[in-house]
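Sharing a structure with you now.
FYI, not all chains are in this one, though none of them got moved.
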């Protein structure tokens, strides 16, 4: 290329020289160290006082399999309840009515502020407060009969989850452009229809990633329901180790199952996210 | 008098302390005084007496039930003295020096005394007990023998306090606890509970010591025998209302 | 002006806080009339349109559409606000086109058009679909029915928005600066659709800065300033020879 100016001498042409790639010694040493430590830890685990035979034997016994099914059933149902509640509460918080707003804020505060285990125990032991539940004159039932471990776990986990989900939902609703609500109103939609058909599907994009995290958290939180005799996988593992004293081995069995479930959920979440990104591909806001 | 002390493993003899796991959730065997937070109970008194006999101090290590056996395996503690039932299934990890006889016993709410008069009236009813114990199996065995095709429905609870909470709500009809604990519990909430019949099985409660620590096992057994001989043991039984449950002599691995 | 007007504003005022966005506005829009509203930013043009569509609620005065008082009912010498459902019904008589399109991004062009008739008017999907396809063809987008808004240019999006509003078969179309968010080369295609719509006899209120369009298509041009109507008349009167000094200075600035 002609630059129209004479160039100074004394600067050699380097184009022919090969460039030696700089070895990132530091990085590779760090990586090697980490791998080494991992290998050591692995070896120690294999050789330690943990009897892997027990882990293998109990990994697929019926009680454990039944437990993991129960865990999943509970997590799915509680998440459903949590999403429904979270949605209602999020809408309440955004409503102009101060009472609804206050109740919604109070709900979030109370249930996020107290340990889940306490909530589970309170639901399970509701009969201490309400021996009988019902609509006076119409229908009533003894609370202990109504409040099975299943129902208590569902209420405890679901209502607690609702408090967290309401915050996620609120952020999601706020993320949708206000113009969308006006456009829905302009074609004659009421509040509810606009919410369900226009606002929510768009909010899902923002809501799904944190909701995925919440669901993974909930799968693990289900283990707390073992204190109220809900037969989830940790409960099953405990029952086995109370009998045979193989505490760590059985906990590893439960841990492996949780790990499997979480590993399956992550790609599922991706799929759902792609589904709700419909039309947003190149929105380029 | 010198014999049990001589059996102590050298390491313990040198340090002068024995580390003992205890789960203070089983009054009157062991619990924390709600007022002071102090560890107390029959096991605590017995342990201290054993220690005195052996000329060592007991270092109590509070732990959780799930954590007791691992603590023994890892050497975190030298032994468990925590109202632990001597079971054959546990002999793989521990050898037991038994110091009490006890038995799981049904109890119900006094309010339902008219309806639940004797043990057989529990057939077809719900009975709860801590799932951490051997009681589930014993209830099943008893039900098998006495109820035939109308068996007792077992409900596993998180512990005996939980079992009582459920009994109070009427979630279960009867609860089962070791009979050594019943007098104390009934004293806490007078006029609430009623013991039903006799214990449904007989078990030993023992000090769990790692299988290979034979020296410590001998020392403990010897010390216990000494306490039985000099009357200290009897006095402790009386203090904690456990006279029904005493043994005549230390038993090794008496559990089935 | 013998026939009753389609829209009548009488002494309409609206304040945001202490700021008067509309100040005692009275105005008639005849059936079939194309009215262009011009004026500086903040003069209240958008607010006027939004009041017809009840996206904004007026403070005092009244707006009648097709003979019906909007948003309130008079009884016993007081005005009573209508329910959300009644307001939604009244909205169906107007179609609104927004400056920023506001298409539903998660629905295709066709779904955007069919959403209202199917979901709000409860009409048969098959029938609505056919009409929607015809409407998209009318705005020149027959080939884009399956595209999502993000796959359309701004001009195409705005034309879909017009089709969406028309699908509800409104008596009055409201346009709020429909071309001002568009790149210059896309303005023409939207104005062409609006021109065709005006020719078909639709009553239209159009807020716009496109004076050429106003001159050519409008029956009436209304110049607003500070929440009030300064001047209204034919394009020739208002744009050609404005009577008011404020109008003249605005026009010279815009054309300037």
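Order of writing sets the chain letters: A, B and C. Residues in each chain are counted from 1.
Throughout what follows, contacts are C-beta pairs under 8 Å (C-beta built on N, C-alpha and C of every residue); 3 or more make two chains touch, one makes a residue touch a chain.
On a predicted model such as this, the values are computed, not experimentally measured, just so you know.
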| item | value |
| --- | --- |
| Protein chain multiplicities, whole structure file | A x2, B x1, C x2 |
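In the analysis below, only the chains that are shown with their structure count from here on.
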| item | value |
| --- | --- |
| Chain closest to the assembly centre - both centres taken as Cα means | A |
| Distance from the mean Cα position of chain C to that of chain B, given in whole angstrom | 84 |
| Chain A and chain C: spacing of chain centres that average the CA atoms, whole Å | 46 |
| Rounded Å distance, chain A centre to chain B centre (Cα mean) | 41 |
| Of all residues in chain A, the ones touching two or more other chains | none |
| Residue ranges of chain A touching chain B (in the complex, touch as defined) | 49, 125, 127-128, 131, 142-144, 227, 229, 238-239, 241-245, 247-248 |
| Interfacial residue positions of chain A with respect to chain C in the complex | 177, 179-180, 182-191, 193, 197-198, 201-202, 276, 278-284 |
| Of all residues in chain B, those that touch chain A in their complex | 66-67, 69-70, 73-74, 89-90, 92-93, 131-133, 155-158, 162, 165-166, 168-171 |
